[in-house]
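Apart from one protein chain that is not included, each protein chain of the complex appears where it belongs.
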Amino acid sequence: MDRRDFLRWVGVASGASVLAGCDLNRKSEKLIPYLVPPEDGLIPGEATFVATSCTECPANCGVNARVRDARPVKLEGLAGHPVNDGALCIRGQAGLNHLYSVDRIRQPLMKDAAGTLAPATWEQALPRIASAIEAGGEHALLSGRTSGSLAALMDEFSARTGVRRLPEFELFSYAAVREANRALFGVAVVPSLSPDDADLVVTVGADVLETYGNPVAFSRALARRRDKGGRFAWYHVEPHASLTGFKASHRLVARPGTEAHVLSFLLHYVANHRPLDARTAAHVSRVPVVTAERASEITGIARESLDHMAEALARASNPLLVAGGVSVAHDGGLDVAHLAALIQAACGMPGRTVDFARATDYSRVGSMADMDRLAQRLEAGRVGMLMLFRVDPVARMSDERFAKALGRAAFLVGVGDMMNATLERCDVVLPLSHAMESWGDAEPVAGVLNVVQPAMTPLFDTLSDGDVLLRIMAEAGAAPQTSYQQYVADRWAREYGPGAGDLVKKGYVDRGATAGAPALREADHRFGFNAAAPAGGPVLVVAPSLRWYDGRGESLELLREIPDPLSTVTWDAWVSVGSETAASLGVRDEDELELRAGGWAARLPVRRQPGLARDVFMVQRGVVAVPAGWSRVSGEGSALVADLTVQPTGRRVRTTIVSGSFTEDGRGAVPGRHPAHFGPLAGMTHGGGEAVHGSREDVSFYPAPNYPKYRWAMAIDMDKCTGCSACIVACSVENNVPMSGREQHLRGREMQWIRIEPYYAPDGSAADFVPTMCQHCDYAPCEPVCPVYATYHNDEGLNAQVYNRCVGTRYCGNNCPYKQRRFNFFDFRERRHPLTLMVNPDVSQRGKGVMEKCTFCVQRIRKARDVAKDEKRDIREGDVTTACAQSCPGNAIVFGNLLDENSQVYQWAHDPRSTRLLEELGTSPAVFYLKKGNGHDA
Amino acid sequence: MTEKFVFESEHDFLHKLEELVKGGVKPKDIEIRAPHPVHDAEEILDMKPSIVRTFALVGGLAGAATGYLFTSLTALDWVLPVGNKPIVGIPPYTVIAFELMVLFGGLSAFLGFLVGSRMPAVRTVISNDEFVDSFEIHVRKG
Partner (left out) sequence: MTHKTAPVPAAAGHPASEARLQIERDVISAMQKPGLAYWALVGFCAMVFVVCLLGAWAWQIYKGIGVGGQQNPVGWGIYIVNFVFWVGIAHSGTLISAVLFLFRSKFRASFNRAAEAMTVIAVMCAGMYPLIHLGRAWYFFWLLPYPNQRLLWTNFKSPLEWDVFAVSTYLTISVVFFYVGLIPDFAIVKRYTKGFSRHVYSALSLGWVGSKRQWRNYNMLYALLAGFAAPLVLSVHSVVSWDFAMGLVPGWHTTIFAPYFVAGAIFSGCAMVLTLCIPMRKIQKLERVMPIDHFEKLAKTMLFTSMIVGYAYIVEFLLAYYSGNVYEFGIFADRATGHYKYQYWGMVFCNMIVPLPLFIKRLRRSLAYLFITSIFVNIGMWLERFVIIITSLSKEFVPYAWGTYRPQPVEISITIGTFAFFFMMFLLFAKFLPVVAITEKKEEVH
């Protein structure tokens, strides 16, 4: 190609891209250069913040979206928000990936003659729906959980158009908990949990750090609790293995479906050791008695552990007990929920640690029984138009009967933002805007309303939830044309009066709790748990996923890139198998197993899971489609699949398992634990290991480094870290960390700058989750080996990486003992639109052949320095924090200047628990770890 | 005028050479040809030390000095601390200095060889003068 050809091609290419940029369906826009600053104060290169609400799960945390040049580039928790107070979980952080997902539906779709969904316009789609409504029949509207104005609008929609509103569908419907609370307390709600002042927490199956209730709020409260000091213990009972279980101080493994025995034993123990009022005593007397021996025999939990837990509960002055998750998601689940509620009542938890006033409203949410009824009505051909609104029952239930029944509806309207299994079956698909592009509101807990406000104009030809309903209503002639923005504004003005302005500015309104603690009522519940011994044999536990909740986020590549903290599997599906079971089946990691139950079968590679009981197999929601059976008693979707047959297929399947070892293998990889010794030194105590501050002249020939003003450093509290992996996603989004994809993960080329390293005790009884990132060592081994000075040490202690200078020898990566350097083996920047927009313009993207790693968010330090310089001062404590520390729900990470004696990081670094990784190497890292066990985990 | 003696054996050649020198012929008037190095002949002719040695020494010292100076000065030109090691580190720079000593020393020795033996000898290259397999003594007269 000669120069002229080249220029010609460039001309063609740029012309084409200009044309492609002109979306003819949209109003024409003008490019206005920023010579004159726009009047609304938008300054190029300056970030603005928009307070809004997270909509990734029903917890609805408050979100602060950082907007650069009219695009949200990073989501942060909204500081001071009554629910999440600045933190955000892994799923919330990935909300940006949802917004910019390549699977976003870009315009209305309609089935053409051939039965395939083809692009259409709103003007074509809406009349079609209106005529379907007009055509008569029993129309129905099925949605996911709604709250606030949208819930109200849906009621209005239903009333005006005659489309019947079905009970909302959530796979995690909390049906058993709500039913127990309804029966015993008269309120069918999901109460908030506040361990802030608890001295004992007992969680039964409820994965409070992962998906149950609001995990961010729970982690935050737990961190506050730990800050207070004093006695604190946490027992967790579960049939499977969860992050929550391993983070509790005592993890008790019950056989699947036997949790009621534990709770019954606890209840009677508490009843015998605590004063009870007459009504509670009456309740207790109707509960079948389970002795410690019997409970131990049935559940498989050691007798001593049960005794300890019961004793602790009886003694505790302010305990918290909650049952949920997989422990209530089976036929005996209602018993479990009832027993838990009774213990709550017996120990006086309502109003203290179990907050019914701050309950999450699930009143409109139905159960699997409702879905069953819908299926029956569909099969009977009694459903006219069925509108599926932001809900994917086909994938969530993976129930063939339901999927088939859907086809019997006269007309299916799907409303959603990303293509899914349900929308694929619809006659008309209406595209929804993401919350970042919409007006609206959401109610996380009673008394709190979050605003949902747009941070950008919609990327595609989409409408917000409310606008879709309003447009349909207008089209059907049921209401005058109006916008949802107007609708919510009117509603806020009505409800909050002048306070509505606050809503938009602050992002939320907190009207405080209204009701007090409910009183125990008479109830007539027949306990069935003692009737029959649970069946033996292999059981499959379908656990909620930390990464994609009930499976809803499983198509987001950003979440696929993040290892599940327990198994460290990234992209692939897998089945967790306990070590004993694996040994008896003769399978290792990556050996394929065939699982069969009823008509369902799946072939999955094995990932051994320490701590998983014998004959218990575990898969995660969303990873594998397991038909959701349900309890006829509570209507709760079942998490247990019994009558399982398991057969190794003899094949090996390469699986994206990221971790190289389950255990420390004597290496001292957990902060505060020292490496083992071999040979003549065996048994000797280890000299190093404790953090040494300042000078390292004792281990180095060279004088201590001299930092004039700042030494950026980080400290991580291992007690507070929950392993929830929110930091990883926060870091990935903030720093444009490449998403290398499944193939690269198989080859060990994951790119995250921060990771959670799980290390299990050899018997699987305990686990440590160690967050590690670049340690920014004073004596960094990576620096002197670079032949081109692409990495060097700056005078603020940062181990700087100069991407432009890097030639890619990878020596630095080899020489980093913490293995924190990541190499761009390919050009990982290539992405499809609109995922190309998920880029933080403050951070350069790295090309192929370049090494990268954690920078301690140097761009944030730079920003803080600019601000400080404008104000003619130095950077102060609180001016700058890293993305990981900012997002951490457990408040486990602090970042700051180690030279400032008043800084938090200084305090933590000089804590008696402070230690550093691989101290004996003399690298003098700038990341301090407060080792586990600050005394109050009794 | 040149008188020429040709021998097939090294022994005869050395014998004649010794005879000539003892007979009063000045070594500078004697030119020889040999198919392989003949160290005894050099002794008989009492030749000066080769210039190659000086070249090698100077080159080697220059190389070592360059090695130390170049590394140190470039490091000081723009100070980039790495691993908290000294900016001018003698042990690592010694490696460079050693390599440059050998490089410069070797190359300048080769240069010394070319200078000392008047090579490349263009006239020989283009002529038919050949490197023969016999010992010859050329004695210049007058």
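Per-chain numbering from 1; labels A and B assigned in written order.
We take it that contacts are C-beta pairs under 8 Å (C-beta built on N, C-alpha and C of every residue); 3 or more make two chains touch, one makes a residue touch a chain.
Keep in mind it's a predicted model, so treat the numbers as computed, not measured.
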{"item": "Visible chains in contact with the missing one", "value": "A, B"}
{"item": "Options A:D155, A:D643 or A:D827, residue touching the unrepresented chain", "value": "A:D827"}
{"item": "Hidden partner chain, touching residue among A:G300, A:P648, A:P781 or A:P841", "value": "A:P781"}
{"item": "Contact partner of the left-out chain, one of A:A47, A:A676, A:A704 or A:A800", "value": "A:A676"}
{"item": "Touching the absent chain when the full complex is considered, from A:F527, A:W600 or A:Y811", "value": "A:Y811"}
{"item": "Hidden partner interface residues of subunit B, rising order", "value": "2, 4, 6, 8-10, 30-39, 41-42, 45, 47, 50-53, 56, 60, 70-71, 74-75, 77-78, 80, 82-83, 85, 89, 92-93, 95-96, 98-100, 102-103, 105-107, 109-110, 112-114, 116-126, 128-134, 136, 138, 140"}
{"item": "Interface with the undisplayed chain - residues on subunit A", "value": "568, 658-661, 663-669, 675-682, 684, 744, 747-750, 755, 757-759, 770, 772, 781, 784-789, 805-811, 813-815, 817-819, 821-827, 848-851, 918, 921"}
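Rule of thumb we're sticking to: only the chains that are shown with their structure count from here on.
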{"item": "Mean-CA-position distance for subunit B and subunit A (Å)", "value": "77"}
{"item": "Interface residues, subunit B side, partner subunit A - complex", "value": "80-86"}
{"item": "Subunit B partner contacts - residues on subunit A that touch it in the complex", "value": "700, 702, 704-705, 778-784, 786, 789, 791-793, 795"}
